[in-house]
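Remarks on the structure that follows.
One protein chain is absent from this view; the other protein chains keep their places.
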Amino acid sequence: MAFPMQFLSDNAAAVHPQVWRALQAADTADTPYDTDALSRRLDEAFSELFGREVAALWVATGTAANCLALATMVQPHGAVLCHREAHIEMDEAGAPGFYLHGAKLVLVDGPSAKMTSDAVNASLAAIRDDVHQVQVHAFSVTQATEYGCCYRPDELAALMAIKSARGLKAHMDGARFGNAVAFLGGTPAQACAGIDALSFGCVKNGGMNAEAIVFFDPGFAEVARYRRKRAGHLQSKGRYLAAQVLAMLEGDLWLSNARAANAAASEIGSAGGRRLLHPVEANEVFLRCTAAERETLRSQGFGFYDWGPDAARFVASWDTKDKDARALARAIENL
Amino acid sequence: MAFPMQFLSDNAAAVHPQVWRALQAADTADTPYDTDALSRRLDEAFSELFGREVAALWVATGTAANCLALATMVQPHGAVLCHREAHIEMDEAGAPGFYLHGAKLVLVDGPSAKMTSDAVNASLAAIRDDVHQVQVHAFSVTQATEYGCCYRPDELAALMAIKSARGLKAHMDGARFGNAVAFLGGTPAQACAGIDALSFGCVKNGGMNAEAIVFFDPGFAEVARYRRKRAGHLQSKGRYLAAQVLAMLEGDLWLSNARAANAAASEIGSAGGRRLLHPVEANEVFLRCTAAERETLRSQGFGFYDWGPDAARFVASWDTKDKDARALARAIENL
Amino acid sequence: MAFPMQFLSDNAAAVHPQVWRALQAADTADTPYDTDALSRRLDEAFSELFGREVAALWVATGTAANCLALATMVQPHGAVLCHREAHIEMDEAGAPGFYLHGAKLVLVDGPSAKMTSDAVNASLAAIRDDVHQVQVHAFSVTQATEYGCCYRPDELAALMAIKSARGLKAHMDGARFGNAVAFLGGTPAQACAGIDALSFGCVKNGGMNAEAIVFFDPGFAEVARYRRKRAGHLQSKGRYLAAQVLAMLEGDLWLSNARAANAAASEIGSAGGRRLLHPVEANEVFLRCTAAERETLRSQGFGFYDWGPDAARFVASWDTKDKDARALARAIENL
Partner (left out) sequence: MAFPMQFLSDNAAAVHPQVWRALQAADTADTPYDTDALSRRLDEAFSELFGREVAALWVATGTAANCLALATMVQPHGAVLCHREAHIEMDEAGAPGFYLHGAKLVLVDGPSAKMTSDAVNASLAAIRDDVHQVQVHAFSVTQATEYGCCYRPDELAALMAIKSARGLKAHMDGARFGNAVAFLGGTPAQACAGIDALSFGCVKNGGMNAEAIVFFDPGFAEVARYRRKRAGHLQSKGRYLAAQVLAMLEGDLWLSNARAANAAASEIGSAGGRRLLHPVEANEVFLRCTAAERETLRSQGFGFYDWGPDAARFVASWDTKDKDARALARAIENL
């Protein structure tokens, strides 16, 4: 790759050494699929993390995690309400339509890809309660959002009030859940209070190819187990996925990795000033900058994505070097 | 695990050291999904293997490989013709129904899970050519079959004649393709002559969690790329899958691993005598034996699956130890 | 049509005059879809017929009725158990796969297209209780069957015992439900005791293009209302369908029409002797006869379908003329 200092995406980073060790420790034959000793420890490990009984499944990707979770909550004739810039709408190639058998995504606006309760209420109110319009069965929030911002406890509580009032279910896309918890500072349970199923991200946070779906109602997990197999996501050597997830939980590696990435993003963001398009709360920085400015940065060895014609996105990872983040911050200041 | 000598399944075996090395060599950041340097080498590597231009995609599981391949060939209102004991019918939790959007599996009988051309013709002839009955769009064969048996070139050619006459497409489930090629002795291309898409198995053959789909008509691969993402199977750190597949191809590891497994099965099968339910052509041995006999074998430390009330299945892997295979053979003789 | 005496199918017969009158009486503007006065009477009319509270929906075809009913009972990852010769398997072009989003049909054998409880038990026992195999969520029986035979109360009770034991749901395809009740002689409720949803046929019995789905658990009907609209089956001038269904119920037209058809079939069947392939219990007669014999019958003006190379099917309708049935019976005796 041409750019020695990479801020393209956390989903391209290397695998954490602790995860490697766990993978290698799993390299003895065991029973296949999710009947091995490691896979059978997942429920307990996540129950401990969240301080209540949960059921957890490994899957290989965030898209699969999101869609399998939603498939337990939404019937084919229903809809999922989500932000217009949610990953499930923008970047999953229609996977929700596939997994939910044609159920609809109802799109809501809101700053920094966060759905406000007002916007959710307005959207729900606009749907006639008759068989001609698709009714909402669940909503999905992203924590941290696609713009690296976090739902505060009161924001989440307002959404959960709607959930209760309407009899909906709620899913959280936690591809960067660790970054959110690192920012919010409370417990993991607080960062997803009221949620029925959480996609708990590992890949962007030092894993190789394992995510977890955490079901706060273990009954839902039963359906998800059938659906996972039916989607070709029940790997036969599942122990290598379980090993990754358990490694992430052990000693709170997920949290320390997320803190490292957040710190690097914070360093970069501190140089953003009026260029910042969104508050820097997790590991992503969105900056207003011209094509010429982006060229300048790239010529100095920084890799990143354009974000439309007038902006750029920088993503820090668990393994972003301090000196690279500082160098990028200086380069931004010098633009 | 309680049984020191394991013949449960090749899908639970360890990962080959050469695959481990390839995984670790891939552990530097690269661009995500399938844009990395390793993923971009797949087409060429398989084109070389098959002596013609092909397109190849990695996926995590055989079920995903089979269903993504079939989804390029079969419209939702069509059907796939396959053997009654094919994996797609028996062991994939209805994944073909999911991936093919409700398309049907039309089941055909035949010895050792091989479809004969006569049975295929009879089955096709029984379908009225009108809109009330589901028409067959493709068929799927398994090489080696679920009973460890291989289609000979003339058997395959007879099926391909039907394919041409009827304007069908053909898929091959090659979860144990290596074992078939090792047995048949010809080129890989001969073992799948006439096939449009091949699920090329790696996981049962020393891989961790990567299989390949090989499209002999590269145009089909374009559709499959969209469908793979839509199914949540486009992993963001795809280089770790590409690395596994390339490692399997390098120096024909896939073939030497398969030969090792076949040799162990052959050793076991040589003790089977009249107990043998199917010829031992790949790495599986199916033996008639009573519950008491199975208990005897287990008490000697052999792990394996019951196969109905009166039989047992023994599967050898790339890492089956010679002495274990010999020990099992002796134990069978002594029953 | 070339044949003055038609026994091709009851689904091609004319519309009963009482239905015509009801259609014309409905020809004043009313509110659209199923909000009109006639549609709103359906629940009550069927509740009276079955002596309990039910919810009923009109749809245009038996295929839609069957599949919408099943869609309320079977999740996409589940299966419907039915007879190998059931209409949903043989003649609905894969509609169950479409409506149930890829759910599977598990096929059971049995004489005259009736599933025996033994066969059902054997089929259920053959499915491993794990996520690799598709689990049965419901079964579907046909009353009268595709071969014109009826489940007796004890046969139905034996199936319902399995239903309870397994926690399944049950659907009845009653395209010829009237013919079954006419034969069985009990109440309509007895002919479908234990069933959760009944496709109540009208089209084959003197209607034009309206069938009814009767839900014995009205909660299921709520889901079906959404699914009906989603399938494009909620007609905007629904009153013309409601009118047909209500006309069939009024004065038990459905039963007198079915009796007329059964009587004609009985007349024909009485000439069948050793040629009969199935007992004549409803309005269908299946006879063993050669191609030459069929030609003889056709040359005398009788229209009917071949049933494979060595048999013929004769179907009587509500409007079959006595003299035509007698003529056919004589012609068969003279073969």
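We just call them A, B and C in the order they show up, numbering each chain from 1.
In this section, contacts are C-beta pairs under 8 Å (C-beta built on N, C-alpha and C of every residue); 3 or more make two chains touch, one makes a residue touch a chain.
Here the structure is a predicted model, which is why all the values come from computation and not from measurement.
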item: Option touching the unshown chain, where C:A22, C:A45, C:C67 or C:V136 are the choices; value: C:C67
item: Residue in contact with the excluded chain [from A:F98, A:Y151 or A:F302]; value: A:F98
item: Interface with the unshown chain - residue positions in chain A; value: 76-77, 79, 90-94, 96-98, 100-104, 131-134
item: In chain C, positions touching the absent partner; value: 1, 6, 8-9, 11-15, 20, 24, 27-32, 59-68, 92-95, 97-99, 203-204, 208-209, 226, 229-237, 240-241, 317
item: For chain B, residues in touch with the removed chain; value: 33, 75-77, 101, 131-132, 135, 223, 225-230, 234
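The criterion applied here is as follows: only the chains that are shown with their structure count from here on.
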item: Most distant chain from chain C, judged by the mean position of its C-alpha atoms; value: A
item: Distance between chain centroids, defined by C-alpha means - chain B, chain C (Å); value: 42
item: Centre distance in Å when chain A and chain B are each reduced to the mean of their C-alpha atoms; value: 34
item: Centroid distance [mean C-alpha coordinates] between chain C and chain A, Å; value: 50
item: For chain C, residues that touch 2 or more chains besides their own; value: 76-77, 101, 131-132
